[in-house]
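In this view, the complex is presented without one of its protein chains, the others remaining in place.
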Amino acid sequence: MAEPLLSVRGLRKRFGGLVATDGVDLDVAEGETLAVIGPNGAGKTTLIGQLSGVLRPDAGTIRFAGAEVTTLSAAARSHRGLARSFQITSIFRDFSALDNVALAVQAHAGHSFRFWRAARAEATLREPARAILAQVGLGPRADVIAGTLAHGEQRQLEIAMALATRPRLLLLDEPVAGMGPDESQRMVQLLRALRGRHTMVLVEHDMDVVFALADRISVLVYGRVIASGAPDAIRTNAEVRRAYLGEEVPA
Amino acid sequence: MSPLLVVEQCLNGLQFGVMLFLMAAGLTLVFGIMNLVNLAHGSLYMVGAYLATAALGWTGSFVAAVVFALPATLLVGMLVEVIALRSLYERDHLDQVLATFGLILFFNEAVAIVWGRAALFTTVPPALAGHIQILPGLRYPAYRAVIILVGLAIAVLLYVVVSHTRLGMLIRAGASNRTMVAALGVNIRLLYTVVFGFGAALAGLGGLMAGPIYTVLPGMGEEILIQVFVVIVIGGIGSIRGALVGAVVVGMVDTLGRAFLKPMLSTVLGPSAADNAGPALASMLIYLLMAAVLYFRPQGLFPAARG
Partner (left out) sequence: MDSRARALTLVAGLAILALVPVIAALAHQPFYVDLFRRIMIFAIAAVSLDLILGFGGMVSFGHAAYLGIGAYAVAIPAFYGIHSGLVQWTLAVALSGLAALVIGAVSLRTSGVSFIMITLAFAQMLYYLGISINAWGADDGMRLARRSQFGPVVDLANPDVFYYVVLGLLVALLWLGHRLIHARFGTVIRAARSNEPRMQAIGFTTFRYKLAAFAIAGAVCGLAGALLANHTEYLTPSYMHWTRSGDIMVMVILGGMGTLFGPVLGAVAFLLLEDILSAWTVHWQIVLGPLLVLVVLYARRGLYGLLPGGGRDG
């Protein structure tokens, strides 16, 4: 059996007295979509932070694409093929949608110590950016200033920027956060189209989205994975139901 | 270089250190809790020095000067907070830098208009003009000894307030996580005003004590302010403990460096080279120290804020 694309062992992180990650083990096989769910305060954001390189774990290892990346910076991980989208939309608000995506392309198109030629004139940056915008459904909105896009469109832009870095694995932090039902539907369709081609780790609260997309689900409670398996197994798991009682009841 | 000389310079270093601490304690809290870059902190120090010197001139009594200058400086500080700084809390750092820079220009010029640009004459109070016997063979100026004692007393007082009172708890919480404290429903405005008042009073105290031994000039605040910045960077923003440790370290390094670097260098490089290199290097010492600390611990020795 091939080595999982992403492999986490014994991950631990504490903030003073609070243990946010308490010995997490995870495996994500290439091409699969893993959903990480859990009640509020389970430590999902901290986990994403450690996987993406923004937070340094206190203990444990993270292996990605056959190499250890536990202490690697976020930028370096991006170059290894690990892309991340943010739960709270994090885009370049003053730049156009196209500029946003072109920047992501630029990050992986050689160095940027170029002082003379206008970046906007570089077709090798603009064309792929346009294509990706079309792929996520923002084609006609390419020249709109990102900060003025609708919330749902900004979430789509988040995905576009992640895709533009030509990732092997997508870390999606609540992709449908703050979206209404129609927008969520569109996002799910978009992500469904990416399934298989990209490996995905999806952190989500919205159970409809989770069950529509996930090959496997891991349940995170108090910083620990209490259950991991196929969606149906998780749905009927007693411990999982208990963890969610009073918070969110799975559909 | 006799051991007694070393002891004396160490005491001087400690004395300079506590002066730095008085300024640093207030400023580090303002940075940490209110996220306010207040370049005009030095101006309060200057105002304290000027008011005390003026009062001393009018009344001839040092005690009267202290009784007048301390509350007066506090009042000036509060006025500055209400008039100019309140509107800056929400602004970005650049705005704060520029606005407080404007305040510095204003204060320096105001002081120059009233008292002129030349250094103001002031003396150590007669009661403290003598020396005290610290060790056999070492007599130390009484005034400087009193400064050390006052500074240490303030440090103890601050320690007690910060770790054993409710106010202190709010201060520590605010330095660690400002938004959380506000979210908990604490009267943030009042906390800010109290913290700022603390800082202003301490700066004024530093200024009025400094008058007799340092030069009272327009711009005196900024000279010490920049060294206070070094203290805060080394100690860690928002931490009073850091301010104390940083202040003593900086005070010692600077004083001992100025006293002993030139003679030490002249044994290696010869007297004329040391004549230039000595003072030059000595003046750079604390900044090199800051650079070194930053390289290994960018957040300072005792950082208060988390993430």
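By written order: A and B. Residues from 1 in each chain.
Throughout what follows, a contact is a pair of C-beta atoms (placed from the backbone, for glycine too) under 8 Å apart; a residue touches a chain by one contact, two chains touch by 3 or more.
Just so it is clear, the structure is predicted and the values come from calculations on it, not from any experiment.
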{"item": "Selected from B:4, B:64, B:84 or B:128 as touching the chain missing from the view", "value": "B:84"}
{"item": "Option from B:3, B:60 or B:102 whose C-beta touches the chain left out", "value": "B:102"}
{"item": "Residues of chain B in contact with the chain not shown", "value": "31, 35, 37, 84, 87, 91, 93-95, 97-99, 101-110, 112-113, 222, 226, 229-230, 232-233, 237, 275-276, 279-280, 282-284, 287, 290-291, 294-295, 298-299"}
{"item": "Footprint left on chain A by the chain that the document does not show", "value": "52, 54, 73-76, 78-79, 83-84, 86, 90-95, 99, 103-104, 106-108, 112-120, 122, 161, 164-165"}
